[in-house]
Each structure stands twice: as structure tokens, then as C-alpha cells.
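All protein chains but one are shown at their positions in the complex.
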């Protein structure tokens, strides 16, 4: 695809070469995100960071990515009091707001809203999440993280063995990840979930139709024995039909250091879309994994910055100018990436 | 008037040469707002964008206007949790906040509050709307839009024929527009509203005292036959005394393509202060006008940017330095203003 001037709405837009291009640009962004260099390539450009649904982390990540390229950020948070609440159409909102900035990131609680907005926008729109529908930068940062972790072991995405654990029925991130992995070859998918929360059948079929191996299980132990990546997601109790059913699975999908040591290969990488619920009753990653060097969840968050920088650079056509506009960092950066 | 260091609180401050000056500077801002050039004339300056009443669009528009001149923006939204809610006086708030920035835009729900704030401020204050009182940048962008649309037809503001439609009793924007038009000559005003929502008598008198012609009507058809501008505003049902009265007028002031084709001169320009309520029951502009090139409502929003840039440039005394601080745009701007 031609990224210049394009809206980024869905991972369905990307063929494998497109993903390779995004990831190649993301690699170029690393020195800037890690504060080894500063670039001002977007000096004078304005991002409209329009979050019509609150999301601190994603909002700040997009905003910082734009600042790291030298641009300015104007933003809004929440739908209350906005013109949308007074009956303004997404068409009108887009026509107005797209006259204010050079690019827009939009998050909105309704599926399809961002595409509708984009169709009336005069500047490129990046989907920051539209309800149950899509959150393409999360999917890309997940895949970029997997590729980076594999490359550190001289491995490729082709041939990847990955376990997806937890609520695979409602989890938007794992759905997107399965779709993206269908662009690659010979993937071994281990789908570990309570029966009522398994991956939707059409995605399982899609994976198999692409020649991938799919293992389905209700048991963590055994199923995570031979994987490169263990991707954990939250199970919310209210997803089960009854308390009795919830009790049946309680703690069975929780990954901690003891389970890891006993059941995983030594270098299995642990991922999670974040935020992680660290309360005692939560059914996900235990905090005793925090010292495990294979816990990649914070590297995932860091990778979100470079993926978002890459998409801005590609849609605004400044990839080739980034280095020319770069300079040394003049302030303390010592503790940043240890 | 001398703009440098002045507060911009009310359209009553402006004589015709002042308006001409603002509009002349706004024209200079067009290439920057349209991304043909970038200027850094306010590089290092800080705007305090203090919205003690939420308004996404106006807040973002002021913020972008300042960014487009190269400045930084700090802002607040809403009165909850602010010191004002803890009993702090506007005097104290102004004394404190005016030490933080080079210029302040303030919006506040109470009439007169911005002037009170400005009297204690050490930096210029621009009124971003103080309740039912004033919203001077909206009035200016409306008049600037009319002038620009007229100029495109080799016409001037003098001699303008304009219809104002809808709630003319409570609509702050149409009141301000009538006042501003009193600085010009030989205006033909067609005031089209339900009897209970007509333009206040003192404004009608003011227009007549300035030599303008005023036609008053309760009928859209006929009254919009010979105008250059049809300025539509929303009628809220709750403004009527009873449901029966509301039913009497239902849909009668709604402008759509069919009414336009049947009753207007071919190039009649359609305006609206926005946001437009696009819900089926709304009494204003129909979405079937969206493809009509004379629908100027989004050009109005764009003009808000250059008007606000002009006021910043004038009060901060940088008009003559804008071009010297300008540079080429380095990123994609292709689809922006088609």
C-alpha cells in the first residue's frame, strides 16, 4: 500500500510487505525513542489527538510519539460536552477538526466510528481504537514485539510457536494478532481458554486455512510447554454464565514464576496487552514474574512508541528526512533504558 | 484601537478600521493555516488556554491557532476541582495564571467573568465566550466569512443582503453579527423566526438607526428569495411556551436542498455557527446540503483559525515578523484543502 496521506483504520489494510515496511521504519525510530538522538522532522506539524473515549496510556503514547518527531499535540478526552453529544454528526466533526491539524488520531467507543470519521476528514486519520472493532496500533506493536524478541534469538516470525491464554472470545488484541499471523508461514497456535471463552471459530478456521497448526486446550499446564511466546490476557469473572462456572476455572489460567519454571521452556517470552490487573483476585500475570527477563510486557509498551512514530512518519511522508533533522540530546538520559 | 497588549473582550471594542485591520492580518495567516508555509514567530511563547466551561471545538481552534504561530499551549477544561470551585476569586485566579503565560484565552459560563478576570491579568486576555454575553471571535469569523464569500463574487460587505433564520431571540451569534453589520452601509436584513423567537427590538432599532433595511418574517419561503447569505441557527423546542406552539413551527425553518433550489438565488451562501444538530428532529440545516458548494459552514470553521491567529499576532505584536520566521513545510499536506 501507499502510506502517504492514507488513513490507518484496520490491520486488514496491510499485506506482509506493508508490515515489513512499518517495522523497518519502527527500527529507525528506536534511537529517537531511546533518546540517543532527537529529531525535529515534524517541527511545526500538529496532531489532533481526539480521544472521545478515555484512555490515558494510548493517548499519551500517541502524543509522545508525535512529540518525539518534533510535532505539537492538541487533544481532547471524553465525549461529554463535545459537539457529538449535542447531535453533531461524525461527518461534521471530521470536516471541522480536520481543518485544525495535519493528522488525527481518533478513539471512539463505537465500532466503525473512526472509519466514518475518516471518510470526511481532510487529513490522515489513525484509528486509536473504535470499541470492539479495531485497535490496529496495538496489534502492530504486539507483532513487532514478537518479531523483535524472536530476532534476539536468531529466529523469524515464520515458524513461530505461540500460546494465547485467557479470554480469547472477547479479547480484541488476540483476534487481531491471529489475523496478522495469517500473513506468515507455519505458525503453531496454542489457544488456551475456558470452553465458553475460546477463540471464535472463524478465526480458528482462518488460521488453519493459512496452513497454521491450531491446538485448543482448557489447560495451561502442558499447553505452554513448547512455545516461544506466552501471550496472556485477562479473564473477567462476569464473562462466565454463573459463579459456579467461574469457580471452576479460578486461577487455572494465572501464570506465575512457579508455573513458568515448571512448565515452560527456559526462554519463553511472556506478553500481555496491558494494563495488567495486579489485584489478588485477578486471573492473569503474577507480579512475581517482574524480575523474569523474559517478561516482555514493558518492552511491548515501549514498542508502542516506535510503531506509532513509524505510522506518523509514513503517512506524513517524512521517513527520509528524519536523520537530516536530527541532533544530539542535550540533557540527562542516563537511567532511561537499562 | 491599539491592539498591542490589549484584551479582546467584546466586539464593541472594534470600529470599522479595527475590523479591517484584523481581517487584513487574517488574510496573511491563510498560507500558514493552509500549510503552504510554517511560521515560528511565537517560538517559545505560551498560551494559557483556560476553558472553565467545556468547548472542544473552540478550545482546540484557539490552541491550534497558537501552535500554527509556533507557540506552546497549556490548558485546562472545566471548572470542577479548580481553585474557583474552592472559593477563589477571579481576581486571584487572574493574578496567578497571568504569571504563567504570555497570553490567555478564557471561557467561563458567567457573563462578565472574562472582563473581570482580564482586569486583574498581567497579560492580554482573549474572550473565548462568557455565557450569554459575548463570543467575539465567533462574531469576527462570521463576518470574515461573509466578506470572503462576497469578495469571491466581486462584492463588498456594504450592500449585503442577509437572512438570519431560526432562534434570533437567544442566539448570541446573530446578535453579535447584527451589531458588527452596523459598522457597514446599506445592509438588507431579513429576520426570519417564530414570533416568540424574533430578534430583540433594540437590535432591530440599532440596525434601522444605522440606515439598514430590516424585513421581519415568520416564513422561510419568500424571505430567502433575494439574499446573498442565509445564516441559519438552531431552534430548540424548549424555547417555545408549549408543545402546541412548537408543533406550529415544526420544520418550517429547516433549510434543505429542495427548499434551497426552489426558493433561493443560485449562489446564495449558507452559514451556521455550528455545531449543527444532524438528528432527524433537529430544526436546522439538512445534511442533503453537504454537496452544495455554497454551504460555507466548514469554511466558517476554517476561518476561525485565521481570525484567532490574527488576534494573537496583533495583541502580541508579531505581525511584521511572521514572514521572516517562516519556512517551507516538510510533510505531506496533499489532501488538506481540496
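Letters are used for the chains, namely A and B, taken in the order the chains are written, and counting of residues starts over at 1 for each.
Quick note on the criterion: a residue touches a chain if its C-beta (ideal position, glycine included) is under 8 Å from a C-beta of that chain, and two chains touch if they have at least 3 such contacts.
Keep in mind it's a predicted model, so treat the numbers as computed, not measured.
Touch with the chain omitted from the figure is made, among A:13, A:56 or A:119, by A:56. The missing chain, though absent from the display, is touched by one residue of A:159, A:200 or A:275; that residue is A:275. Residue positions on chain A in contact with the hidden chain: 35, 38, 40, 54-57, 59-61, 63-64, 67-68, 70, 72-73, 78, 274-279, 282, 287, 290, 297-298, 301-302, 305, 327, 329-338, in rising order. In the full complex, chain B touches the omitted chain through residues 4-5, 41-46, 48, 72, 74, 76, 80-83, 86-89, 91-93, 95-102, 122-124, 315-318, 321, 325.
Methods note: only the chains that are shown with their structure count from here on.
Chain geometry summary: the mean Cα position of chain A and that of chain B are 40 Å apart.
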